[in-house]
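The complex is shown incomplete by one protein chain, all other protein chains being positioned as in the whole.
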Amino acid sequence: MDFTFSEDQLLFRDSVRDFLVNEVTPERVRASWEKDDGRDAELWQQLAELGLCGMTVPEDFGGLGMNELDFVLLAQECGYVALPEPLVNTALVAVPVLSRLGGEAASEYLPRIASGELRVAVGCSENGLVEDAAQAGLLLWAEPEAFYVLTAEQFSTRYNPSVDPSRRLYAVELGSDAKPVATGDQAQALYQAVLDRGALGAAAQALGLAQRMIDISVQYSSERQQFGKPIGSFQAVKHHMANVAVRLEYAKAPVHRAAYALAEDAAGASEAVSHAKLVACEAANLAAKNSIQVHGAMGYTWEVDLHIFMKKAWALAGSFGDTGFHKQRIAEHIFADGAALGAGTTFA
Amino acid sequence: MDFTFSEDQLLFRDSVRDFLVNEVTPERVRASWEKDDGRDAELWQQLAELGLCGMTVPEDFGGLGMNELDFVLLAQECGYVALPEPLVNTALVAVPVLSRLGGEAASEYLPRIASGELRVAVGCSENGLVEDAAQAGLLLWAEPEAFYVLTAEQFSTRYNPSVDPSRRLYAVELGSDAKPVATGDQAQALYQAVLDRGALGAAAQALGLAQRMIDISVQYSSERQQFGKPIGSFQAVKHHMANVAVRLEYAKAPVHRAAYALAEDAAGASEAVSHAKLVACEAANLAAKNSIQVHGAMGYTWEVDLHIFMKKAWALAGSFGDTGFHKQRIAEHIFADGAALGAGTTFA
Amino acid sequence: MKLNFTEQQNAFREEIRTWLAENVPAEPLKTFDTEEGFQQHREWEATLNKGRWGMVTWPEDLGGRACDLIEWLIFEEEYYRAGAPLRVNQNGIFLLGPTLMEYGTQEQKERFLPRMATGEDVWAQGWSEPNAGSDMAAIRSTAKREGDKYIINGQKTWSTRAVWADWLFGMFRTDPESERHRGLTFILVPLDTPGITVRPIPQLDGLPGFAEIFFDNVEVDVSNRLGDEGAGWSVAMATAGFERGLMLRSPARFQETARRLVELYRANQASADRDPGVRDAVIRAWMDAESYCLSTYQTACRLSQGGKIGAESSTNKIFWSELDQNMHGTAMSLLGARAELLPHAPDAQGVGTWLDGWMFAQSGPIYAGTNEIQRNIIAERMLGMPR
Partner (left out) sequence: MKLNFTEQQNAFREEIRTWLAENVPAEPLKTFDTEEGFQQHREWEATLNKGRWGMVTWPEDLGGRACDLIEWLIFEEEYYRAGAPLRVNQNGIFLLGPTLMEYGTQEQKERFLPRMATGEDVWAQGWSEPNAGSDMAAIRSTAKREGDKYIINGQKTWSTRAVWADWLFGMFRTDPESERHRGLTFILVPLDTPGITVRPIPQLDGLPGFAEIFFDNVEVDVSNRLGDEGAGWSVAMATAGFERGLMLRSPARFQETARRLVELYRANQASADRDPGVRDAVIRAWMDAESYCLSTYQTACRLSQGGKIGAESSTNKIFWSELDQNMHGTAMSLLGARAELLPHAPDAQGVGTWLDGWMFAQSGPIYAGTNEIQRNIIAERMLGMPR
């Protein structure tokens, strides 16, 4: 039993955090909002050079050969800066799924993804819309009975603007020449793999977003004066933030367990993911609610940075399975006949 | 449209409040807990002399001829002092139901109830247990298909202690000679009448209990010093109480509307009662939770008076239809095809 | 107690219902946070005024109908039920209008109220300053008396509608030596006066719902003062009372939201029921909206009989703002993956205006005194807890 991250994992996290906090400033996020395609090619290239696009690509294909657990701390950091680039969907969802699929598609596309040359988008029918489909050279599209790997010519897109200007969402329509590369049980497994990894990515980002909203609010409330003292010295303001800290603190371990379970292909991984997504997104939603309250009217503006993180938190709550989807998975698990519940069942 | 109580109603409420606050002190409530039957014959006689036992008895039968609306403010005051005597069940439930039944039973028993000579208990199968059944000379027992008026010889009782030592609950077993006095539609209407009036009584008492818990906690927190100042000056303590005050404030009008609807036999009265019971009991439960927190360890003791009111609030939440029962009635109303909802439908 | 409407009240309801059915624009107006939408709303105010429905609570000689509170509630019910446009004029109708009637001179009433009623003058608020948000007594903008002029300098912020409005009402410090509540004066300022700069502040949806206003030696005639010099605090408190209290948030709005939420739930019941918390939240929403309506009618009846509204107006603010947030939050959960889509997104079928409503609902617990301030008021003034 060892529930800690390795020194290497933590060091890598720290260096990526430094990079992201320095490079992906709120100003740069806002700048990317203004672009037609919402994307920042230079940043994407920087991420690729750091090895992040290929982090989970097998070493044989030019990657670092790491897994979901290695990446989960980085996904938190991507949330912390509200990274607009689709790194989490690439490294945590598309690449592991493409690796599972294997074969020609993997050997053809993984090296190009790792180098940053090929952008990949990934979606599933539970979700409907696909992030960055129009910007991607490759689309992985998962349905319960059919799994597709499509190049740009094989699908068309329709833009759907989100409350989070970073998110570029598209309805996709498969071209007449689109043929599934997997069907039946294999497609079902890949469909699950997409949903679970997508949900894990959303959960991990939600943790980072919640932390960022706490940090912003603590700083704002320490500086902003009302009634002759910093508003952060009022007990009501403190308790708003403490309540977020409590929910966030207890959402972390579930997310890390879910990442471990996916990396290890453990039994119960899907329920672990659903648990993680629900508690992490709830923490982020509470962070948004209490942060805007602590900011007062400032929080309601486009000008302060809070809304960058708040809107992403709102958007992620429904992505890769909404609350109903994940609660139902939990309910099916705990209300099943003979379900192993209670003391001593968590790691069984 | 006039949503106010009359001068007379308010004056009567005030005089009853004065009586109750002076006579039904926490010490007297505790004293009645110690008695085998839990009852205070002297107090009951005082209540009868004030006309309260017969308040809703028609004037022809020696009562004051008032209705559910006239009584609802008094029921709140009964809650405020946690009156152990079954006045609310008598005047708000048993008497109106017996009056509706009419006939010999009404003319025989109502005068004796009004005089305080005859104690009456009332129960329904939704509830199971009956308050004061063993202390009563008369039992009204309502089932959906059969309504009974039984004298003490016609039923037996089995005591079931409650967390609220004031409540003397009994399972009742009907004797072999017990015959329904009403069946079919009439029984169904009486069954509804018992449930609705019982629930209204619980709701009105819950309002009074919540107010009392606020008052006790405000007083305690204004006196109790910690860190060199009264704990009531801490914002967290203030907000605990303010939160209760908000919920309580908005639970009052629903209770008054429900009383009006029952008194007027208005359409939708049952939904109005369910709404009232849910919001009033929720306010009382929140009052209990926040009051014990404000009291700190003192609130956890048998010694301070808080628990007298808290335990009654807990008990009433499940009485005359629990949360599920009443929520289901609301759900059936609002999710029905063609339900009239939205602006302008409340008094339609 | 008598919980049904008189024949007269029913006739009034019928009259406004008929008028609205004939006059409410078939196409929803653009939001008044855009210039085009602002103009549309200004025209709608004129239309309302032509029908004498603009300021129903105002006296008849000012173009109103002298409605009592119950009639006003009926009006609001029909207004929301008909899906009529939001009121761009609400600062005037509900805040400045009543204040003018109470504190204005005859000349001021005649000068300002009719143009307010027609929508010719739309009013912005000038309460908050960068360092005086919840703490209005910290106002620093000055109005220096010089002859029959005030020379205004300073900065206001969070001024709603100010981007396209015509006038501003606000508080300024006329006694530079004064502190806190003393020495403040209530002044009405034409927004086209030289020296005024209006800087729009984009809100969560990116549109300029409010603005910062900079005053650089702005000259205003003394006749634009409302109430006595130095008495601004008590004038403003009356206004704030109108805002917090009954008048601003009629139950109809929340009951319509609850009705739409029930509809949304029923239209998506299969997916919604995967999360049992949603059904529960919908039931609670309906109950709370109903409680709010009942309590408002009860308060209105009490006030009609000469009762006063006190600290319980703070319970009002908390109740409706949290209800509004909860209802829209429930809709967001219910809509799941679609919740994030802007209304014009091509695949946003059925999301309606919930996202806009959700963002707007975030402001409820903040403006007109944060809910934390309201809780302090309840604890200290209504419950008598120590300061």
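So that you can tell them apart, the chains are marked A, B and C in the order they are listed, and the count of residues begins at 1 in each.
Following the convention adopted for this analysis, a contact is a pair of C-beta atoms (placed from the backbone, for glycine too) under 8 Å apart; a residue touches a chain by one contact, two chains touch by 3 or more.
Source: prediction; values computed, not measured.
Among the residues A:Ala133, A:Leu278 or A:Met310, only A:Leu278 touches the chain that is left out of the figure.
Of B:Val163, B:Ala267 or B:Ala340, it is B:Val163 that touches the chain left out of the display.
Among the residues C:Asp33, C:Glu212, C:Glu256 or C:Asp275, only C:Asp275 touches the chain that is left out of the figure.
With the whole complex as reference, residues 1-6, 69, 214, 218, 221-222, 229-230, 232-233, 235, 237-239, 241-243, 245-246, 249-254, 256-257, 260-261, 264, 266, 275, 278-279, 327, 330-331, 334-335, 339, 341-347 of chain A touch the missing chain. Although one chain is not displayed, chain C still touches it through residues 275-277, 279-280, 283.
Although one chain is not displayed, its contacts with chain B can still be listed: residues 126-129, 158-164, 167, 169, 171, 225-227, 234, 236-237, 289, 292-293, 296-297, 299-303, 307, 311, 314-315, 317-319, 322-325, 327-328.
Keep this in mind: only the chains that are shown with their structure count from here on.
Chain C has its Cα centroid nearest to the centroid of all protein Cα atoms in the structure. Between chain A and chain B, the centres computed from C-alpha atoms are 52 Å apart. Chain contacts: chain C has residues 372, 375 touching two or more partner chains. Residue positions of chain A touching 2 or more other chains, listed in rising order: 234, 236.
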